[in-house]
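What follows is a set of notes on a single structure, which appears directly below.
One chain of protein is taken out of this complex; the other chains stay put.
In this document, chain identifiers A, B, C and D correspond to the written order of the chains, with residue numbering beginning at 1 in each.
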Amino acid sequence: MSDNATGSAAAERGLAEAEPGGVASFDNADRGPIRRLQEILHQYPTSIPFIVLLIGVVIFSFAAPGKFLAPFNFSLILQQVTIIAILGVAQTLIILTAGIDLSVGVIMILASVVMGRTAVVYGVPVEIAFPLGLLAGLACGFVNGLIVTKLRLPPFIVTLGTWSIFGALNVWYSKSETIRQADMQESAPFLQWTGTIFKPYDFFARMGLDLGFLKGWVLNYGSIVMLLVAAVIWYVLNKTAFGRHVYASGDDPDAARLAGINTDRTLIGVYALAGFICAIAAWVLIGRIGGVSPQAGQTANLDSITAVVIGGTSLFGGRGSIVGTLVGALIVGVFRNGLALSGLELLWQDFAVGVLIIVAVTIDQWIRKISS
Amino acid sequence: MSDNATGSAAAERGLAEAEPGGVASFDNADRGPIRRLQEILHQYPTSIPFIVLLIGVVIFSFAAPGKFLAPFNFSLILQQVTIIAILGVAQTLIILTAGIDLSVGVIMILASVVMGRTAVVYGVPVEIAFPLGLLAGLACGFVNGLIVTKLRLPPFIVTLGTWSIFGALNVWYSKSETIRQADMQESAPFLQWTGTIFKPYDFFARMGLDLGFLKGWVLNYGSIVMLLVAAVIWYVLNKTAFGRHVYASGDDPDAARLAGINTDRTLIGVYALAGFICAIAAWVLIGRIGGVSPQAGQTANLDSITAVVIGGTSLFGGRGSIVGTLVGALIVGVFRNGLALSGLELLWQDFAVGVLIIVAVTIDQWIRKISS
Amino acid sequence: MVVPALQARGLNKRYGRVVALDNADFDLMPNEILAVIGDNGAGKSTLIKALTGAVSPDHGEIWLNGEPVAFKSPIEARNLGIETVYQNLALSPALSIADNMFLGREKRREDFFGRMFRTLDKTYMQKMARQKLTELGLLTIQNINQPVETLSGGQRQGVAVARAAAFGSRVVIMDEPTAALGVKESRKVLETILRLKERGLPIVLISHNMPHVFEVADRIHIHRLGKRIAVINPKRHTMSDAVAIMTGAMAPPADEAA
Amino acid sequence: MVVPALQARGLNKRYGRVVALDNADFDLMPNEILAVIGDNGAGKSTLIKALTGAVSPDHGEIWLNGEPVAFKSPIEARNLGIETVYQNLALSPALSIADNMFLGREKRREDFFGRMFRTLDKTYMQKMARQKLTELGLLTIQNINQPVETLSGGQRQGVAVARAAAFGSRVVIMDEPTAALGVKESRKVLETILRLKERGLPIVLISHNMPHVFEVADRIHIHRLGKRIAVINPKRHTMSDAVAIMTGAMAPPADEAA
Partner (left out) sequence: DEVIGLITKTETNPFFVKMREGAQAKAKELGVTLITAAGKYDGDNDGQVAAIENLIAAGAKGFAIVPSDSKAIVPTIQKARDAGLKVIVLDTPLDPMNAADATFATDNRKAGQLIGQWAKGTLGDKAKDAKIVFLDLATNQPTVDFLRDQGFMQGFGIDVKDPNKYGDEDDPRICTHEISQGDQEKGRTAMENALQKCPDVNVVYTINEPAAAGAWEALKAVGKDDGSVLLVSIDGGCPGVKNVQAGTLGATSQQYPLKMAAMALEAIHAGKIPEIDPAVGFLDTGAQLITAKPVDGVPSISVEEGLKLCWG
């Protein structure tokens, strides 16, 4: 998964080599390992955030020895970032179009309430309640997109407004009532499926493969859903015309319009798709807590934007990648978890999170610079 | 106060009239009132948000008859928006440079804690404690600016990080302890000065002027501080070289750099100035709540950004105005107050705020369109 | 009488009190190369933007092959086969050359993936993009996946011209296509324009380069202060005449609409 | 021997694997007009960006009047009197023409307000801006407070050229200053260049317009594939020679550095 808009460009540059009688070309045999690493990084800039992540992991394996560096703990981190990562994928789509969506969190909650309440409280079969929840998310996103394009308003204002609106609808529909795990298990266990845990080691062992390095890992289906969502959106962004239009619409909307792209249609598509992804996040959220908590998700907006920005996507649109967002979410997850395990006082944990975020992005930028 | 970057441009266009033998010029006598209004709006685009504000006022004078449309209630609204408006001024500076400052709220709190705690708890004379608080704000802003420019990181990430950091420092220094109004009145009444109320009618009456329309208005010195801050920053932005550099740095940073502007110095200046303004907001906050509450202002970031964006400043930098931000803050204040007085259920108040924000900006855009 | 390929009458466009188009007329005959010349700020770009839906004129009428049209966006014009090189090029800086060339008309793979999952045929698009650029003599571009923002000024212009030349099916409009191009590359563009004409297309060429204009144009539309003040035949007038009319130093010839 | 006004040796600049500058040399003599010509993508713009600190070369040395310099930003070059018209113009779209002209060297009022509150002297700046533009024949611009983004392509270029011409005190560099300009306006720019030379300044002119180049240049620097391959004297060579050398069709003359 490399980032096409900025990444693949580096793939095979070569004025030097291709021009007959052109300027000196590089001798491949002559390059040292650092130079080689540099070229690899330059060629695959998406790998850079992984390096930052790695550095984070190494630091915490010293800061919280024993506890942090365990498959079980890594599994936890993965489970903890799943929701923000999925919302981050939705947010990435929006931010690529130079927009911002302050309503992702509340769309997720609203969708989870629709799924859960319709199924558990109103007794509608889950086969209907679940698609209804997905539809709710899609509809919310669609409304956002419609207002952004048809009224030509800044996405910040639009989603700030719909944040209030969807939030009110959420309070109204949910009556602020939590749906308990036990009740849900009874009427709609399917909604909890994403929380089901499985052990990859056992899974492969059953297939006759003894993959020792998988021992201790405990995943849930939510993580798989997250990977699937990310893969699909990665595909859409990089391999379809719609994806190209998303990048172009965010890069320079006027140019895109002049070049013949229906930017309005693209934007509506993006917002609706983002809403739908939020509804999938709702499903994962239900799985994670077993029930529905209508008060959750209030910081999800900022968290998802954070994951996107740490993942290297520009808030000005047109540049960025899904993989970056996943890694961005993981980086924050690793920091939070590592600090929690370190036993630092809560106050200084906050302090450290702030410092680490800045340091992480600094290292990222620095590697980018020396590799170009 | 017109917005120079986009506003003054319309001042005296006239290819038509000035070119000798040029294309037909307009007959001034021939223009209808609508056409005239259009031209005025086009010439002074800053007046457009005022119209939106007016529309809001008219709506609520029907929605909450009697209570809303009273000088005293308007005075309340003014007092209620003061803090957000001042933070909005700081935020405007930052957003004009295509940045964003998530730390304005926490800088304000930190500065208020420094002022209050140093004076009341540690017994430092207010003549020192107050400048110390201002300095704290300035320093926080300076740190933001330094990281943004020297490490070349996105402002979103930087201020997200420093938000955590300053927040931790706040908890640490304040020990989460409130300073009571009574205690402050005893040791540092100066810090409460901004909360002092005065009646403009009485004020002018003492000077021998009987300004009847001022009857019923109750202002506090905080509002005056707000107006002063806004006027100074308006002046800086529109009448000094620094102001031009702020617009240029946000408009197209590369072009600004090539044109010979030291964008780094400009940015550091902007962040430091914004920090300082946050500290002034801290002073007004102390006046408003009488003491220091280290948990106040948690939604101040989003509120200040909202005021800026509703005021017509672009999140992409380079376009916008201080006056817009003041009006933006007022618009939100009018909505919140008007809805509260309307007696609508809380839940539907939230809903209505969302709708109104979108409608307000839609009307703004629409007037802009027909007036151009 | 021949129906003009693209025709406009009384186009007006005001920006505040600047009048960019002042009752401008326009006629493009089938299969002709029409040059549009005029001073800086005369309103040439605004004229073609109004013709292609990139700007909506305050009033005025437009006909495409005799049919009245009112484009609300450039997409509509493009869907009818009008291809334009705008003066600001309309390229997406972060996208690659190939992506830009096929923006808005990407080609899907013809296999199962293309039909089922709408997978793009990147290989094809890259090949075509390279070929089109080579035809324009832009040999220094080697990597078709390079983002457009890393190209030199002339290379960028080459991409925009190649795009219009490749896809124009009814009318091709070029706003100063050779401004940033080198000598050799400019020649190739002129050749391309002549080749498009051979294919039967009418072409509008806006240019400040009089030798180029006189070399390829069948007729020359002279724009001044927001309106067409003359249409001259390059064979019957010299370059100095054209410049003199354009700058107002010489009265426009009475009527010469052929 | 005369000390060159601006000199560079062995400038290198790589972008990934694209070599934009390949050991390029450069010499600008005092009070000469040096034209730089070369194909699209030859590296001309990169060369002058490297000379003015807009891009930092990977290696290479630069001397200004014999003194070694290493500009870390365009500001440093500008502070030493090197004024440049970049190919992308470097204008702030939302700022007015007057603001753009004086960007980074705004004039304060001379009265009390100016000294105390650093108030800008807008009247003065507007007057000067208007005057400079009029000198370039850009009469169609009437409102000096119009944002630059509302100007036509040529008008914008005029603003950038006027700025450089007004403030250059040691070296003036212009990267394709007439590309978007009309016939009349181009003439004015050439006249401006000659006037700057009369004032004793050396000028670098990058252009694809051979007639312009041969009209004003004292020497012609031919750039090809990232390096200087020849310096010719326009009086001793024809335009076709220059184009032939530039495109590689003719071998560069042995040595002719005058």
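Criterion: a contact is a pair of C-beta atoms (placed from the backbone, for glycine too) under 8 Å apart; a residue touches a chain by one contact, two chains touch by 3 or more.
Fair warning: this is a prediction, and the values are worked out from it, not measured in the lab.
Partner chains of the missing chain, restricted to those shown and counted over the full complex, are A, B.
Check A:T313, A:N337 or A:T362 against the missing chain and you find that the one touching it is A:N337.
Summary of contacts with the chain left out: across B:P45, B:G88, B:G291 or B:G320, the touching residue is B:G291.
The chain omitted from view is touched by exactly one of B:S61, B:Q181, B:T240 or B:N262, namely B:Q181. The chain not displayed touches chain B at residues 67, 73, 76, 79-80, 83, 167, 170-171, 175-182, 195, 197, 218, 285, 288-291, 293-299, 336-337, 340-341, 343, 345-347, 350. For chain A, the residues in touch with the chain missing from this view are 64, 67, 70, 72-73, 76, 79-80, 83, 167-168, 170-171, 175-181, 285, 288-299, 336-337, 340-341, 343, 345-347, 350.
The rule is simple: only the chains that are shown with their structure count from here on.
When chain centres are defined as mean Cα coordinates, A lies farthest from chain D.
Centroids built from CA atoms put chain D at 29 Å from chain C. Centroids of chain B and chain D (each the mean of its C-alpha atoms) stand 42 Å apart.
Each of residues 15, 18, 41, 88, 140, 142-143, 146, 150 in chain C touches at least two other chains.
Each of residues 13-15, 17, 19 in chain A touches at least two other chains. Put simply, chain B touches chain D in their complex at residues 4-6, 8-9, 11-15, 18-19, 235, 239-242, 244-245, 247-248, 251-252, 254-262, 318-319.
Taken in their complex, chain C has these residues touching chain D: 15, 18, 38-42, 45, 87-88, 138, 140-143, 146, 150-155, 158, 176, 179-186, 208, 210, 243, 246-247. Across the interface of their complex, chain B is touched by residues 98, 100, 147, 151-154, 156-158, 160-165, 167-169, 171-172, 302, 305-306, 309-310, 314-316, 347-348, 350-351, 353-355, 357-358, 361-362, 365 of chain A.
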